[in-house]
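Note that one protein chain is taken out, while the other chains of the complex remain in position.
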Amino acid sequence: MKKSKAFWVFSVLALVIYAVVQGLISGGILDLYYQNILVQMCINIMLAVSLHIIIGITGQFSIGHAGFMAVGAYFSAIATMKLGLPLPVGLLLGAVVAALAGLLVGIPTLRLKGDYLAIATLGFAEIIRIIFLNVDYVGGAAGMVVMNMTTWTYAFAGVVITIIVISNFTKSRHGRGAISIREDEIAADAMGINTTYYKVVAFTIGSLFAGLAGAIYAHNFFIIQPTTFNFLKSFDILIYVVLGGLGSLSGSVIAAIFLTVVSAYLANFPETRMIIYSLVLILVMLYRPTGLMGTKEITSLFKFGKKGGTKI
Amino acid sequence: MEWIQQLVNGISLGSIYALIALGYTMVYGIIKLINFAHGDVFMLGAFIGFYAISRWEIGFFPALIISMVLCAIIGVIIERVAYKRLRSATRIAALITAIGVSLLIEYTVIFFRGASPEAYPEVLPKSSINILGVNISSISILILAVTIVLMILLQFIVHKTKIGKAMRAVSLDADAARLMGINVDNTISATFAIGSALAGAAGVIFGVYYTRIEPLMGVLPGLKAFIAAVFGGIGSIPGAMVGGLSLGLVETVVSALGFSLWRDAAAFVILILILILKPSGIFGKNTREKV
């Protein structure tokens, strides 16, 4: 079976990163504080990449991603804490229910475009949050206590799976169909692409991995509360994707890593963090609206030498 | 007679939504931008009114006017600094910038004065008037009166003045308006000034009526006012008024029926229903993408 070179590079890279970090943890060099930042980083990468497939690939402007994260967090917590199911089952359940929520939200809303879609997704995310706020079974506003069960291994495996699935989807006829919608929906339709189908598929896959991220989050922080998943959280995720470059998977990963580190350093100055975030967001939009990477991937930076044959 | 009391509450809340919604709808009508920072201008208006009343010990009406003037200036600054360069940018870039401006205002305020809430001083006498056996607070009546006066004023500006005519022309076709000698930049700034002044007024009224203000207070009313604008038909001034009042009444009814925790969800459910069933809103026009 032939696999692309990029796949092998990615696999080796992933193994090396895992081995090094696991070694540092076992050797006691990375204490709990740093382990926690690493898990947080993994969760943010998953959120960023899962929104990337919706906004960056398919061009559908969703600003309610935290809603699906909440679904994943709550349903996985119900599975492990209330039903006593093992953690992997809980994570899977959280992701699948989030995907179903994505499907249900996506079918009616994805016929809307641009600003209207954005505001509708935000509305749905708020409705999801308000539902959890009002259900006593999951603790209402006080939240739900969840045991800390995830480890760096779970979080990293989540990242690897997210990236492989979304990258494989993108580099296929299905991904091209989705990208053609971003580029020109009318032309995509005229070329035989079932645009509604691919929008819903991308939205559902995005929701699935947002749910997985939420499920890992729930089992890492002892408590989940509805306020955690408000639209500020959605904006946070949006910032990763926009800053990294709409359409660039590696860009959103880099932005998620970078901003996790920045906010860890500014953890004691949350206002300063938000001011810096918002200024960066405004400046990037004004001076480099394509984000850090544009639609390019980091791998293309190494290909310049080989190409360049055809000049127009 | 409980329901009359609720009706008055609903109209008061709705008036505040309507005042904010007008700014959303005017700005959207003219540059097709959801100005997310508009809710934060409302918050700034409330704080300006608060400081004016509590520090300078002036009355309600001077504070209202000071707040409106300062908010108008703030609105124009936001437009000139952040939005003006984005006229030819993608809608997504414009929307993200608006979100950025909104966060920047909120957290700059928190940075300088903290996130703690503030209790609005009592500037208006706490009397009530008995109408048909129901006690209606004078504040409610004043709010309604101020709202009505501001809306009449707005209608006058939009329909009877030169700048109003320019605003309508630019919202129909900015390029054609420019060719006809209209200064499009100034017209857009004027739209921001008027919309922001109305949001400032809404901020002071909110403070007086609900007595509690805080730096993130603009977020939810801002979103809901936007929903009201969409409900009424975005771009339509009467639509914003009707939408605002309807939303205020619906929320009050939901609370009165004992579902106050679901109140915020009501607005979003309305939003989603209207977007799916009739995205152009009650007074909106259908648009079609050119192929």
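In this document, chain identifiers A and B correspond to the written order of the chains, with residue numbering beginning at 1 in each.
Assume a contact is a pair of C-beta atoms (placed from the backbone, for glycine too) under 8 Å apart; a residue touches a chain by one contact, two chains touch by 3 or more.
Simple rule for what comes next: contacts and distances are computed from a predicted model.
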| item | value |
| --- | --- |
| Among "Phenylalanine--tRNA ligase alpha subunit", "Leucine/isoleucine/valine transporter ATP-binding subunit", "Oxidoreductase" or "GntR family transcriptional regulator", UniProt-listed name of the chain not shown | "Leucine/isoleucine/valine transporter ATP-binding subunit" |
| Residue among A:29, A:89 or A:190 touching the omitted chain | A:190 |
| Touch criterion as defined above, residue of A:101, A:159, A:179 or A:275 at the omitted chain | A:179 |
| Among A:11, A:153, A:168 or A:227, the residue in touch with the chain that has been omitted | A:168 |
| Contact footprint on chain A, counting only the chain that is left out | 1-3, 165, 168-169, 172-177, 179-180, 183-184, 186-195, 201, 247, 295, 307, 310, 312 |
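Note that in this section only the chains that are shown with their structure count from here on.
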| item | value |
| --- | --- |
| Rounded Å distance, chain A centre to chain B centre (Cα mean) | 33 |
| Contacting residues of chain B [partner chain A, same complex] | 32, 34, 82, 85-86, 89-97, 99-104, 106-108, 110-111, 223, 226-227, 230, 261-262, 264-265, 268-269, 271-272, 275-276, 279, 289, 291 |
| Chain A residues touching chain B - in the complex, by the definition given at the top | 55, 61, 63, 108-109, 111-112, 114-116, 118-120, 122-124, 126-127, 130-131, 133-134, 186, 235, 238, 242, 246, 271-272, 274-275, 277-279, 281-282, 285-286, 289 |
